[in-house]
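One protein chain is absent from this view; the other protein chains keep their places.
For clarity, chains are labelled A and B in written order, and residue numbers in each chain start from 1.
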Amino acid sequence: MTNSEKNRLKDKAFQVFGVFCTLIGLVVLAIFLIDIVIEGIGRIDWDFLTSLPSRRAASAGILTAWAGTLWILVLSAVIAFPLGIAAGVYLEEYAKKTKLSNFLEINIANLAGVPSIIYGLLGLELFVRMMNLGGVLLAGALTLSLLILPIVIVTTRESIKAVPRTIRDGSFALGASKWQTVWHQVLPASFGGILTGVILALSRAVGEAAPLIVIGALAYVPFVPKSPMDEFTVLPIQIFNWTSRPQAAFLTNAAAAIIILLLITFLLNGIAVYLRHRQQKKIKW
Amino acid sequence: MAFGNKSYTCASIHNTLRVQEKIIEGLLWLSAAITILITVSIIWVLLSESVKFFGEVSILRFLTEKEWTPLFADKKFGILPLVAGTFLTTAIAIAVALPIGLTIAIYLNEYAHARFKTFVKPLLEVLATIPTVVYGFFALTVVTPFLQSFIPGLAGFNALSAGIVMGIMIIPMISSLSEDAISAVPRSLREAAYGMGSTRLQTAFGVMVPAASSGILVSVILAISRAVGETMIVAIAAGQQPRLTLNPLVPIETITTYIVQVSLGDVPHGSLEYRTIFAAGMTLFLFTFLLNNLSFWIKKKYQEKYD
């Protein structure tokens, strides 16, 4: 075999290996999803969705867990959305290129890399102890809001950056002030992108268990939370709790709860992808 | 004062507008400044509790003792077993994710059709959107039994399957960041390699990967940082037994798992046991902080190479 034939063979071999690597993750994902569905789908019925938790696997339900997850979703959105957008607008439209803005940027990148469980420790001391909230929904939502804030800020900045300079010039030239330009031109033009980012951030929050465990969210909450000051659990914590038990029946429960959690996560991601797609089609600069 | 003679211009309205602009700018600034407050709070929370902890347990003991048993009667406060557990699971995860992720990046860049690429990339991203507690379930109920079928000595909780599953989770992180780095290499470089008769493989490993090495390195560092801080997979599948070992087949405990373990119990606020989670958290924070800043530094240093 000549040298160049050998090289060509290696090239082909790597190509096969490339396909293999690309598919292996997807195959594992598929196996996993199928396994979960087989194990859990039979357990999902109206009772499972509307029952309170129980020490007996067969009668336990996820009502309080998904209600808590929805609460967390809404509260985190309400807190992180305005805060993150405001910070993003400031950094992109107002901040001069100074040492301070540079430092802010590095700081936000750093926050994005802080492990979620550290946010849990922060929430535990800050919201649960010092503000004396206890392990309630509000404390959990505040903690997760801080966790997703960097993501919201970064996507806001990227979406705003995509709005062409000429649009701002056009607005300024008509006598608009800075804020009028941001409010009437920049934000509407970038809203789709911002919303996409926020939804992706929320889907991350929905899947988090560790920081909420640290702030003291409980696995066993025998009532549906009625206000942000109520104790709560969420789906990931319920899943963690059931997974940690030795009895097989609880593993089935966990699988069933995972199906519901994945539905929520995929739904949020689907909405985000759809919005991004629509945005790209709607505005071509 | 206005130009021309516009009847609708009125000084007082404009003053209110100007004040309004300033207030809005102030509020926006405040929102951005909150991010600094968050960082300061994190450091302050971790430091203040850690300082109290180190008032009772010397840093030397913390760093050199070989056992971590703060919840037992015979208390030992050596962080090394937790660090070893964290290191072990992280190393396994990277050993899985780096070759696969990098191969994907090269394959998608140099070999794959554009259509295949647009189809596969979002699917790979799905791997990153699945909640980690779900991965934990997968590791415990699918991967561990599967591995046990041909690794007889594998315990029910172990670093191996947790690490492997964590690796699968971070594949898209390495593949997408590395792909960005590789596709940022100028076309001219690739064309020069092809022009000299290189195969795609030779071009990829001889030219593209070295040229994109800083970006690939950044992706690996960020992946390590992610793996070090990962909690639920290891809490579910790797066990809760702090052990100074590099044996992937036995139960271990990571820093993050320990924090979860203590949080699930009812350790009284203000006790030494309560403070251990902040000392552990501080250790974890230092690791990720250093890794993240290392990646920023590399990125900044090599960013302008091809501009």
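Throughout what follows, a contact is a pair of C-beta atoms (placed from the backbone, for glycine too) under 8 Å apart; a residue touches a chain by one contact, two chains touch by 3 or more.
Here is the rule we go by: contacts and distances are computed from a predicted model.
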Can you tell which of "Ion-translocating oxidoreductase complex subunit C", "Phosphate ABC transporter ATP-binding protein (PhoT family)", "Nitrogenase iron-iron protein delta chain" or "Probable septum site-determining protein MinC" UniProt lists for the chain that's not drawn? "Phosphate ABC transporter ATP-binding protein (PhoT family)"
Just to verify: which one of A:S51, A:N107, A:Q180 or A:S244 makes contact with the chain not shown? A:Q180
Tell me which residue among A:L29, A:A57 or A:I167 touches the hidden chain in the full complex. A:I167
Where subunit A meets the left-out chain, the residues are 96-97, 164, 166-167, 169-177, 180, 184-185, 188-189, 283-284
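Convention: only the chains that are shown with their structure count from here on.
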Contact footprint of subunit A on subunit B as seen in their complex: 17, 20-21, 24-25, 27-29, 31-36, 38-39, 41-42, 45-46, 49, 99-100, 103-104, 106-108, 111-112, 120, 122-124, 126-127, 129-134, 136-138, 140-142, 168, 171-172, 199-202, 204, 222, 225, 228-232, 235-236, 256, 259-260, 263-264, 269, 277-278, 281, 284-285, 288-289, 291-293, 296
Any idea which subunit A residues touch subunit B in the complex? 7-8, 10-11, 14-15, 17-19, 21-22, 24-26, 28-29, 31-32, 35-36, 39, 82-84, 86-87, 89-91, 94-95, 103-104, 106-111, 113-122, 124-126, 129, 146, 149-150, 153, 177-179, 203-204, 206-210, 213-214, 216, 236, 239-240, 243-244, 251, 254-255, 258, 261-262, 265-266, 269, 273
